[in-house]
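I have a structure here, written as structure tokens, and I will follow up with some questions on it.
The full complex has more chains than appear here; those shown keep their coordinates.
Chain IDs A and B follow the sequence of writing; residue 1 opens each chain.
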Amino acid sequence: MGVAGVEPIQDVAHLAHVEIRTPRMDETLEFLTTILSLQESHRAGPSVYLRAWGDYYHHTLKVTEADRAGLGHAAWRAVSPQALERRVTVLRERGWGRGWVEGDIGHGPAYRFVDPAGHLMEIFYDVEWHEAPGAVRTRLKNQPHKRPLAGIGTRRIDHVNLLARDVKANRQFLEDCLGFKLREHIVHGGHEMGAWLSVTPLVHDIAYMHDRAHADGRFHHVAFWLDDYGDLIRAADILKEAGARIEAGPAKHAVTNALFLYLYEPGGNRLELFTGGYLIFPPDWRPVTWTEEDRDLRVWWGGDLPESFFTYGTPAVEPVKADLPA
Amino acid sequence: MGVAGVEPIQDVAHLAHVEIRTPRMDETLEFLTTILSLQESHRAGPSVYLRAWGDYYHHTLKVTEADRAGLGHAAWRAVSPQALERRVTVLRERGWGRGWVEGDIGHGPAYRFVDPAGHLMEIFYDVEWHEAPGAVRTRLKNQPHKRPLAGIGTRRIDHVNLLARDVKANRQFLEDCLGFKLREHIVHGGHEMGAWLSVTPLVHDIAYMHDRAHADGRFHHVAFWLDDYGDLIRAADILKEAGARIEAGPAKHAVTNALFLYLYEPGGNRLELFTGGYLIFPPDWRPVTWTEEDRDLRVWWGGDLPESFFTYGTPAVEPVKADLPA
């Protein structure tokens, strides 16, 4: 937090977009647009830029063809040009910076950096807002786009979840270099097994979970928001009939207090459909710590999370034995 | 926004609580606790302190016996002691300050001020968090209290809505002195008829609507959040069978994009049950302006808002003719 003095200051505004890599570009796109109702904003080279109907910017999900599934990068928007500069200074000084890129379709110059686990991230300020063409412009002026007629109707990006060998190191990196606040974490025997952080009142904009495979830079999932419990149930029906691979849910997390459904897109990346949860407004939030005593609450209700949830990430690696109590 | 320089800075964290006055204390309390599921935190003198099951502090609604219904005050929490000082300085300099009070049950020293319409407000930093006693403590550590078994189950305070002769003056006061951001407003023939503002990503923490009665300091409503569309529908059934006075809804607003139900508590104050809506994360939000062309969208769908919605506030006044196009 240090840079601005003793007072906390919010320099990172929110999660702007996530890039995922897929070895099955056509199937991934077909699935995301047809079933999840994401809309194509642009195509360029090996990438397609997508957005949900309630997202305000040019895109929130970039899908890039690649040999293996996994994270491309996660991008944060700064609250101001000055905030961007402050964060770049810190990231560079601490050695996490990888330099400026000119930007991309949909946003301006971005500063690249990595987290301790090696996930590539970016931060930028200038951004292109989505302007809905006439036929899909809604009279609801506070809504960027008409609700699509087809598919699950995912409304907006919610958060990203990454795997890390050392959850604590990555959590502290977010706190120290980017001003994130720890909202909840799981601590078993002194080891931080998972951490949920945000700069917004969302219970998490990002989470880290322990990678039992001891790998670096792996991706667990990106989540999209649905408005209503019934939307999640309808989504499960649609996914099941479409032959999609549901991993778990609908069910409810104890951590985050939210309803979830995990699925794999055809390229192998895990996605989450997410609703419920709670908002955190107090500036002095005291992080919630889940310990061994809460082990029976891996879900609050609904079917338990399968083993794959704790071992599978993208890119996939050879399974290794868990090194920490799970 | 001046005080901290060219950059916007968030000094006000969120709406902490609202005080309403009621001439029918017993009936108001009975209704709020039995039907709306609010819980009593404390009683002192003419006041009872209530909270919803998802509220984190000692109370979010203070109910005070009085001759007439209306607003007692609205209270904001600052993000830090320094932020509190900065805001007090500004408020005092601009002439809106009314001085410090020692605090109240549930929070520390508070600085009192009025808005241009004369509504009493407070800002403070130190606050008492709610600690649920054993029987109502939940294993969901991120939830301050068990969900109550009885009633509608309103989850948390959401926003306050005030009437003002001059919406624009009050809106600008919030922007200039407290750093609020304008999210949406209604402008008819150059006259600002309503304004929705927030410091949080909620589409509004507070709204001002034009008081056709030309009165000062009147109260329109305080809103409580429900999680799910079905909760709102169940609430309507419960209210109707309980003989509660529903004014409008369930229906959906165009402004705020949210589902609503308006009702009167026995003391005559209007309350809202609220769900849906949208969250605003971009730091450079461009306020949505609703004009004469949107007049047919007083509701997005559902029964139209009745005349009372536009004329009734507390304390009630003799109706006067509307001075502006409605």
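Details
Note that in this section a residue touches a chain if its C-beta (ideal position, glycine included) is under 8 Å from a C-beta of that chain, and two chains touch if they have at least 3 such contacts.
Note that the structure is predicted; figures quoted are calculated from it, not measured.
Complete-complex copy count for the single protein sequence, taken from this structure file and not limited to the 2 chains in place, is 4.
Simple rule for what comes next: only the chains that are shown with their structure count from here on.
Measuring from the averaged C-alpha position of chain A to that of chain B gives a distance of 32 Å.
Residues 6-10, 13-14, 54, 56-57, 77-80, 82-83, 127, 139-143, 183-184, 200-203, 227-230, 254-257, 276, 278-279, 281-283, 286, 288-290, 294, 297, 300 of chain A touch chain B in their complex.
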